[in-house]
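Have a look at the structure that comes next, please.
Every protein chain except one is present and positioned as in the full complex.
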Amino acid sequence: MASGGTRREAHFDSLERQAGAVRFGMWVFLASEVLLFGALFALYASYRATWPYAFAAGVAENDAVLGTTNTVLLITSSFLVALGTERRAHGHSRAAARLVAGAAAIGVLFLVIKSHEYLAHFASGIFPGGRGAHFDHAPAGSAIFFTLYFATTGLHALHVTAGIVVLTFSAVQLRREKLAPHALDAVALYWHLVDAIWIFLWPLYYLARG
Amino acid sequence: MQELLRKMLFLPVEASGTSRHIDRLHFVVIGVTFAGAFLVAAVVLAFVVRFRARGEAEPTPVVVVPRAVELGVGGALLALFVGFWVVGFRQYVGLHTPPRGALEVYVTAKQWMWKFSLPDGRRSAGVLVVPAGRPIRLILTSRDVVHSFFVPAFRIKQDALPGRYTSTWFDPDRVGTYPVYCAEYCGVDHSRMWASVVVLSARDYGRWLEGEMPEAVVRAGATPALEGGVVAGTELTTMAAEGRSAASRYGCFSCHTVDGQRHLGPTWQGLYEKTEELANGQTIVADEEYLTESMMEPAAQLVRGYQPVMPTYRGVLSQPDAAAIVEFIKTLRFDRTAPLVTLPHTQATSEDAK
Amino acid sequence: MAHENDPHDGTPQPVATPGTGVYVRSFAALLVLTLTSFTLSYAHLGVFGMPVALAIAAVKVALVALFFMRLVDEPASHRVAGVTAVLFVILLASLSAVDVLTRL
Partner (left out) sequence: MNDASYLTAGTTIRSWLLTRDHKRIGVMFFVLNALALAIGGTFALLMRTELLHPRGWFMTSMTYDRFFTLHGVIMVWLFMIPSIPSAFGNFLLPLMIGARDVAFPRLNLASLYIYLVGAVVTIAGLVIGGTDTGWTFYVPYSSKDATAVLPVLLGVFIIGWSTILTGVNFIVTVHRMRAEGLRWMKLPLFVWSIYATSIIQVLATPVLAMTLVLLGVDYVFDWGVFDPVRGGDPVLYQHLFWFYSHPAVYIMVLPAMGVISECVCTFSRKNPLSYEAIVWATLGIALVGFLTWGHHMFTAGISVFDAGAFGLLSMFVAIFSAIKVFTWTGTLYRGSISLKTPLLYVFAFLFLFVFGGMTGVAVATMSLDVHWQDTYFVVAHFHFIMVGGTITAYLAALHYWFPKVTGRMYPERLGVLSAAGVFGGFMLTFVPHFLLGNMGMPRRYHNYPEAMQPLHVISTVGAFLLAGALLVTLGYLVWALRYGAAAGPDPWASASYEWRTPSPPPAHDFDTPLSLERGPYDYTGGRSEPVAGDEPRREPEAQEA
């Protein structure tokens, strides 16, 4: 819904109104996205209340350094996109294109690290659904922890992937000077949200060992 | 008065102390409901009569209700509703706080039967025998999906969950036999997952403990099984009920039904002593021997119109289990037009009442 | 048929933006907070570990929302949308976790 060029559509009185509507529409949509993850946060809260020990042990199993690296990456990427919207607002499409492309590249890096983590888990016998050698000796509730871990980070990774696709598309359009500021704004909002969600996932799945 | 209201509202007989308290609140709340609905209706009617349009497109004055009236009405109603909540919540807490010294009964639910076991090792399926005048605490769990233990006469209901224990209690004070329903949807035979609670006088209960069979117990136990002997004997499960549970344990019901419906395999309803057409063109009467062989060597005699997908259970199914399943299949031979069960419903057998 | 009464069509006007400085400062703050949180996670805070980590996360998300997503200077409706969503997640999580925590 964020795409669309700079043309005003017939039912809007002015381009400003249209831009405002798109931006607000994006906010409402993001509110919806937050609730999508909300279900997983609620499960985390309840299951952590049930299995505090298993959750702490599970978090310790995750690599905090990699998780933190990923946090820094996403924040940086978000920052680049923010700069991009700023450049675009001043009419510098090409500069914005470079920033947005950079953000997308960092997103790819994030996914690379994430898949590395997944593979490491598989290697040490941790699979979703409580399958794998790890669970033979893990405390009760570990299965739930890792199932939630895979579900939540997996859904987030899907969002990152979608974000990379739209960022790349936006970068191309920007380079061709074919992307309106309000369209880029909408993409940026989405990307910031993906970042914000990770900012919460990170302590829950990488830091809270105790 | 209470008795009259109870009958007007079609509520079952109150057979426990708690149920009488709950009903009192029930009458108040339903009374308010009626009052509210008819009040609104009456006011509407009055306004319609009084302010009927007299001409086309008449002008009308602007009337706006003062804020204070609005808040007052809203506040008063809130007070009423919160009042309901206070009483209801206290009763609800009561329903979850069994008194000390309650007799504990473990209830196990599974598709589609209720099993009871007492601390002294006594077990039964389908019939729970309790003494009047003593609080009974139920500790429930489920072997498979969620079920719900519902006894209308005591106004109690509690879900039985797999992997967890939940509990509820009741204080029966009226001798009689009361139906138990499963109230959480749990599959095909959800609507037949019934049992009974037999409340005996203290004296009869004592006799029952000694091994006698008071008439009420016999009647409840001998109530022709809800299909397949779910309501079985009292002290020990009957063989058929055991068979049913074995069949469910071994997953037979993922291919066979007991209600006449064709599934992956032929239905077991009416199977016993039926003349079966085999794939090789022969016919055979489904007696015990054939049934047993069908479990151990299914491919040997394929029923016509089915795929040879049934796995062999030789070495898997123990001999007693196989026999029990056969016994169970034998009970499925009922006549579909006869009443399945005459449930002792609201009318607790009056001669039992002291 | 639509464009006759809008001279600005197709020519986006420069928009007032907060300027690069705000972004850089927020970014710096985010990095510092990330590092703090990471370090604190090794500090054996016991039961406080989780609340502290979440509080820091909340501050960071607030920074992202306010400055990257420009909620500071956006219409109230946008802010309401964001805040309501977060509020409801908290309600969902707490009212269901309370159940688990207070079961007997």
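In this document, chain identifiers A, B and C correspond to the written order of the chains, with residue numbering beginning at 1 in each.
In the analysis below, a residue touches a chain if its C-beta (ideal position, glycine included) is under 8 Å from a C-beta of that chain, and two chains touch if they have at least 3 such contacts.
This is a predicted model, so every value here is computed, not measured.
**Student:** Write out, one label after another, the shown chains that touch the chain missing from the document.
**Tutor:** In the entire complex, chains touched by the missing one are A, B, C.
**Student:** Hey, which of B:Arg155, B:Arg244 or B:Lys330 is the one touching the hidden chain?
**Tutor:** Counting the whole complex, the residue in contact with the absent chain is B:Arg155.
**Student:** Check each of B:Leu11, B:Ala216 or B:Leu291 against the chain that is not shown and name the one that touches it.
**Tutor:** B:Leu11
**Student:** For chain B, enumerate the residues touching the unshown chain of the complex.
**Tutor:** Chain B touches the chain not shown through residues 9-12, 22, 25-26, 29-30, 32-33, 36-37, 40-41, 43-44, 47-48, 51-65, 70, 73-74, 77-78, 81-82, 84-85, 87-96, 144-146, 148, 150, 152-153, 155-159, 161-164, 166, 179, 181-192, 254, 257, 259-261, 336, 339-340, 342-343, 345-346.
**Student:** For chain C, which positions touch the chain that isn't shown here?
**Tutor:** Chain C touches the missing chain through residues 77, 84-85, 88, 91-92, 95-96, 98-104.
**Student:** Can you list where chain A touches the absent chain?
**Tutor:** Spelled out for chain A, the touching residues are 1, 9-11, 13, 17, 20-21, 24-25, 28-29, 31-33, 35-40, 42-43, 46-47, 50-51, 54, 128-130, 140-144, 147-148, 150-151.
In this section, only the chains that are shown with their structure count from here on.
**Student:** Centroid from C-alpha atoms only, then distance chain A to chain C, rounded to Å. What do you get?
**Tutor:** Centre separation, chain A to chain C: 13 Å.
**Student:** In angstrom, rounded to a whole number, how far apart do the mean CA points of chain A and chain B lie?
**Tutor:** Roughly 48 Å separates the two chain centres.
**Student:** For chain B and chain C, what's the span in angstrom between their mean Cα positions?
**Tutor:** About 50 Å separates the centre of chain B from that of chain C.
**Student:** Taking each residue of chain C in turn, which ones touch at least two of the other chains?
**Tutor:** Touching at least two other chains: none.
**Student:** Two or more other chains in contact with one residue: find those residues in chain B.
**Tutor:** Nothing qualifies.
**Student:** If you look only at chain A, which of its residues touch chain C in the complex?
**Tutor:** Touching chain C: residues 6-10, 14-15, 20, 23-24, 27-28, 30-32, 34-35, 37-39, 41-42, 44-50, 64, 68, 71-72, 75-76, 78-79, 81-83, 85-86, 89-91, 180-181, 188-189, 192-193, 195-196, 199-200, 202-203, 206-210 of chain A.
**Student:** Could you please specify the touching residues of chain C with respect to chain A in the complex?
**Tutor:** 1-3, 6, 8-12, 14-15, 17-20, 23, 26-27, 30-31, 34, 37-38, 41, 44-47, 49-50, 53-54, 56-57, 60-61, 64-65, 67-69, 74-75, 77-78, 81-82, 84-86, 88-89, 92-94, 96-97, 99-101
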